[in-house]
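Below is one structure; the comments refer to it alone.
Omission of a single protein chain aside, the complex is shown with its protein chains in their original locations.
Moving on to chain A:
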């Protein structure tokens, strides 16, 4: 394989390979995708670490994320400022965690972050309600929503504080047979 690319230095690529689950080729491909989201904003030369962030609106337009009801939460959880503005590093990190190779524990941590709408490190009833409404496009009646959220908390809450902490969530999600296969984005 020729080494003709000038986007990243070899060290940068090595660092990416160590920090994520992607190979060299995939990282270059990711860069191409990132670039095509905003060709005028994203530089082709990353060798000197430019400080370029793309806004949330651009990122959730990607075909892989567009149909996902949690797209904005996903992007927000990987952004440093919590507003959804992703630099290329964060972009790569996001897809790395959501890729096939990421282990269950890592995915559980980020899943918890995603579903935690009010970012208080707990999945309280309102978080669950929002999740449910996103999932069913608000087709359930309010009573049904209440019932589901209460049952969910009842099932998983171990410490009795009527909300799900990370330990509760992890305990529940590691037993889920479908978690790894559904919490997966291929890019």
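Just so we're on the same page, contacts are C-beta pairs under 8 Å (C-beta built on N, C-alpha and C of every residue); 3 or more make two chains touch, one makes a residue touch a chain; residues count from 1.
The rule we apply is simple: contacts and distances are computed from a predicted model.
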Exercise. Absent chain per UniProt: "Palmitoyltransferase", "F-box/LRR-repeat protein 4", "DELLA protein" or "Transmembrane channel-like protein"?
Worked result: "Transmembrane channel-like protein"
For this session: Touching the absent chain in the whole complex: find that residue among A:19, A:44, A:57 or A:83.
Result: A:19
Seminar exercise, completed: Note that chain A touches the absent chain at residues 1-3, 9-11, 14-15, 18-21, 23-24, 63-64, 66-70, 80, 89-90, 92-93, 96, 98, 100-103, 105-106, 109-111, 115, 121, 128, 131-132, 135-137, 139-140, 144, 147-148, 151-152, 155-156, 158-161, 165-167, 171-173, 175-179, 181-186
